[in-house]
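Presented below is the structure to which this report refers.
Only one protein chain is missing; all other protein chains are in place.
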């Protein structure tokens, strides 16, 4: 299913080299001011063009197809459409049969029995995340005064990563990275025990972003090496404020009023400029693949705003659910 | 919501010190042989009694309330009930108001406005995972010949951890650990791009287990420090078999036929024997808390079988969905 | 799926002649007073023993397995269990292969490949509705001051139906009936346009009751023969109060503040005492079936409280959702 959320619900569709990509947001409360200009900052953060990201420059102009009237949300589904403009399908002809390592070419072909739109990764393209970012813009308005900030912690293992990016680019290689995300002003009581824990829902949404391979809350994997006496966050007062935040703001799956904090691991970009040995699934024989086209040396650089968007969508959903039971 | 899954659906309920805990499994195909004895091995793996785990010895005898007839599943919902037997509520009286650090006492109290069953953590207790394990037993039958194995990678940072457990116990402290999980014989094509990616669904289910703070697939956080030329898994042949498995058996959210592999971080047990400074939410003043009762030094030791169960439930759901579209 | 609802969610399980039947209610707000005695009136209304209903006298004693603590709901799932006590399976041995006309014997056998629990209809038995009634008791508390009243409009086509019931019983035959349901004090704004219209959700839930074959809102089928000038409900004032209520309290799928009103058609009881020609699916030949066992001459007599329960569950769900967006 290409949708997520219980009350605030996000649906995405579209392909990299088709007509465009879209998102339908269901369950947005009425009366929220919303204009095209509101999308600009976050779309620009996701967009290509910076060092280390692909040269494909979609203008990413959202079209509001429904759900907004006289500058405010109506309560009806909000449909947003992004026309594709710079498709250079010729760049991708080879990957119809010569499946790119690290990509979804093989799994998509197998799952959809060869009927998938293989051009540029089709439905699997990072291009689809433009809709997620747009949904996030709306969600961020709903969750105010919660404030989400995702930042790059390291790229290719380095905190000062500009040099590493340049070097990788020169080598025809690619890098991954680690993003951290913090949410301030989180109310106590979002989430549920077990299946709808904040960790469950956030990880579900974050792992929906292509290329994410790890999600860890609070001290995360380091927590596994702590003693309980060190890990337990001590209450400072009756507000639930704690001296430390090893739990990342979540106890028993429920927000405890301290900042949410989690880390996200992004794998290196799959499309490398170096020739790679692979398999030709048409000729059924090994071959050497030279990927052309425009690709990020490190798409992790564009991921923070997408993580913020997914986080905002989950929190908007949980906030509405909390209101239902208050 | 205390349920998970689209076609194969698991619902849990119950409390640590109430009448018992239960699970209802909806969407199990008919005709699967199922007897009480089938639950024994996995329930024993989860059960307490081993060094480093609590002395509370529930017999964990499942009662099959519905959905099984003449030794086979009927296609109707399977309800399984576990009577609580060894509740010692007196041990927990203090945590009505003196909220235990690292526990859900504060969040549960806040979210449920003080109406939550606070005895032994109530709904938040690890006791609820007995139902998950039971669901897993059924799911494992459905997904054959897929074979799931979760093992302890390290406890308290150590691969040979017996000594560390003994030491922590002596110190009145607790430990966490890291579990790895591998699934063999996975068909190509389980999962979807984006919201129903295998990573999204597995992490959703795994983070539903109390105390899990990190989930990472394939090379996980280490992938963030690799180059693409190293990370990309090279195809060996037309079956999709790859020379390495940095992706953990998943591309584009979809299984690629290689083994699924992921790591799970478990935080240290929250209940430590050492006195801890905390806050008395009734008297509204700082206080010192001495936790009594029976607790695991390291509940991570019991987690592998629960991870297997959650993994089996997700895979059973995805396998049924795959069949729908084949 | 044996569950229904988005926030207030009802799950049922069990079989007529198995261990018992149960219901799990997820999404009940905390702090609602709930005792066993609260279930008595509605369970008694559903229960057998009145003229025209079966002689099987289950005591229908609910056991509260979870979700209630110190006499109030906790916010955790509420599990309620009803032990079966008066099973006389011997009465049903014949229907393993000689499928009863009007029953689900054939469809259950076919769908579940012969693995279904066929005793007394198994999962398909009206016995399962005891759980629905229990869920309704809780839902009715949530939706106060909304007030639901379902009454028998006619049985066997007659408003004074005692005589007809006696006559049918004497003839070894059975009757159906029409129930009407009215809800007073309904707030404006429950429901959504299209898929979550009040009509969609109510009919979904009502048709889940075995034996229901028609649901019509307001003037229902009679509306199809009216002119618009007659049908349109004229507003009396700014509260939305209308002079007539042909729409049954719903416009555009959303409650308009006038009473909800709908009619429900219940087919005659399938089990008749007269011998019936049918087919022996084991011997593969026509045969004559004589149904024994205890059966209602007219189970429609017991249906009003079940309709109230389903209506209450839908309204509880919609009320919680409305709160989320207010």
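Think of it as A, B and C in the order they're written, each chain with its own count starting at 1.
Definition applied: a residue touches a chain if its C-beta (ideal position, glycine included) is under 8 Å from a C-beta of that chain, and two chains touch if they have at least 3 such contacts.
If you're wondering where the values come from, they're calculated on a predicted model, not measured in any experiment.
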item	value
Residue touching the undisplayed chain, where the options are B:18, B:62 or B:75	B:75
Full-complex contact with the absent chain, from C:66, C:256 or C:311	C:256
Hidden partner chain, touching residue among C:41, C:107, C:185 or C:290	C:107
For subunit C, the residues touching the chain missing from this view	1-4, 6, 10, 12, 99, 101-104, 106-108, 110-111, 121, 123-124, 128, 154, 156-157, 168, 171, 173-178, 188-189, 192-197, 199-201, 203-205, 207-208, 210, 212-221, 223-229, 231-238, 240, 242, 246-248, 251-257, 263, 265-272, 274, 276-279, 281, 284, 300
Sites on subunit A contacted by the missing partner chain, in the whole complex	1-3, 9, 11-15, 18-22, 24, 26-27, 30-31, 63-67, 69, 72-79, 81, 111-113, 115-117, 122-123
Where the missing chain touches subunit B, by residue	6-7, 27, 29-30, 75-76, 193, 320-321, 323-326
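Criterion: only the chains that are shown with their structure count from here on.
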item	value
Between subunit B and subunit A, distance of the C-alpha-averaged centres to the nearest whole Å	25
Whole-Å gap separating subunit B and subunit C, where each centre is the average of the chain's CA atoms	37
Where subunit A and subunit C are represented by their mean Cα positions, the distance between them in whole Å	44
Junction residues of subunit A - those touching two or more other chains	6, 193
